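Take a look at this one; I'll ask things after.
Other chains dropped; remaining ones untouched in position.
Chain nomenclature is as follows: A and B, assigned in order of appearance, with residue numbering initiated at 1 for each chain independently.
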Amino acid sequence: MIALLTDFGEKDYFVASLKAVILSINPRVKIVDISHEIEAYNRLEAAFLLKAVAPYFPRGTIFLAVVDPGVGSDRKIIMIKGKKHFFVGPDNGILIPAAEEEGLIEVRELRAEKYFLSSWSQTFEGRDKMAPAVAWLSRGVPFESFGPIATGWEKLVLPAPSFLPLEIRAEIIHCDRFGNLVTTIPVQPFLDWFKEKKESGLILRCQKRRWPLQYVSAFAYGLSRQPLILPGSSGFMEIAWKEASAASRLGIKAGDKITIKVVKSRNNLNKNKAGK
Amino acid sequence: MIALLTDFGEKDYFVASLKAVILSINPRVKIVDISHEIEAYNRLEAAFLLKAVAPYFPRGTIFLAVVDPGVGSDRKIIMIKGKKHFFVGPDNGILIPAAEEEGLIEVRELRAEKYFLSSWSQTFEGRDKMAPAVAWLSRGVPFESFGPIATGWEKLVLPAPSFLPLEIRAEIIHCDRFGNLVTTIPVQPFLDWFKEKKESGLILRCQKRRWPLQYVSAFAYGLSRQPLILPGSSGFMEIAWKEASAASRLGIKAGDKITIKVVKSRNNLNKNKAGK
């Protein structure tokens, strides 16, 4: 199986070109779209989504991820053999968080021209070099055939939160279709941190604004008058709003820094002038 | 075959997660996307689309529909065996109009945890419970294995129009990509009602505005200066505009009430100050 993640959008011929090339080489392979709506050139968003979704794919899946502002330059194309999957894409870091999560076995540089299309453009190496390579890989060409072992590659580190006794400083890494704001705070560390503080209230701060924040385990248990924080399905805590877009209610977006602070009791907080 | 209908959008990892889970369990099943662009939380739109499209799918198709504002609460997940297809989704009514159209054989509550993912979140039961269940069902696990017979379920009734001798009162249930406004008026009853009135003209009323309305059997036969009413491909009459968006020309949207009224002759109407 081959899974595709790009910033190509849905309206052009780009995604279809990848599929056409792949299916010309291996007509029987199954192709699954992860998303083609990554914000143009946003490597961090691509890396985050790939890491969130990769564990659910069957062993042996080949991920082709193309968010590639350096296309046509001398940036390399890399192929990674991980413990469970293969990852192919430009050497700009987007593959690394997902691949490191499962463990790297080997990284190679895609260089073997016999696995490229016979002519290639400098503006669409996804179609002309990477798509044929993943198709040949899916047909059984050995991983070692595609090029030499890579001696180094670009890193990309998803930003990590700081846990302090009474606050967490973090970042919004992704805003989903519903306006839920995915933070950089992993679920389990948050729950450990929050366990001894259940009697207290939480507040959310972003820039100079602050709001009372309700912890819930599921959307349905939330009040509808304030933001919620809950364990998200990607393994990170999310800021949400019941049946509404937290992003538009709060005016917070991907990339924004946030602070989550403990206050002694909800009552105290509610007495203060909270909210916008 | 498994067909997916959700409000997940295309930009996130949600749809890909469903597919990854399904294909991990049943690598050979065919997955077809109905739409992932249902308006967030809009159960009526989901129910309408599912009912419109289900009859065209092959016998045995399993529909997984997830528009699920109650995710993580104690709302049930139901599985319906219909006369021609299976339907799986949250117990909030979205499956019912499509399933009742073909006839229900049995409704079960999805409870058998051995068909869930080994760990599950409270924010994404589509991925963690429903997707594995439909995958196991597609692999041949008997329908009876997934849980007990349901003793009741949420109804959802698509709003019905009122036919009066000289007018029809109805509602816009869906606005499609072209700006065509799908009404709640089924085609055949409309044609029967209209048969004896062919000499007369029609007018469309919405709130306090009114327009002359031309009945045509196909877009191509319409004038381009006024709204058209024609038999839509979903089995309902549609308000349209030739090569333009009726929704933006008329300022009418899904959820709006409309009245279609007979007037003695087109000439009379056209003499009046009709339109916006």
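In this text, contacts are C-beta pairs under 8 Å (C-beta built on N, C-alpha and C of every residue); 3 or more make two chains touch, one makes a residue touch a chain.
Keep in mind that what you see is a predicted model, and the values were worked out from it rather than measured.
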| item | value |
| --- | --- |
| Copy count of the single sequence across the entire complex, 2 present | 3 |
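Please note the rule applied: only the chains that are shown with their structure count from here on.
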| item | value |
| --- | --- |
| Where chain A and chain B are represented by their mean Cα positions, the distance between them in whole Å | 32 |
| Sites on chain B touched by chain A in the complex | 7-17, 19-21, 23-24, 27, 40-41, 69-73, 75, 121-124, 127-128 |
| Partner chain B, residues of chain A touching it in the complex | 1, 3, 10, 30, 32-38, 49, 52-53, 56-58, 61, 174, 176-178, 217-221, 230-234, 238, 243 |
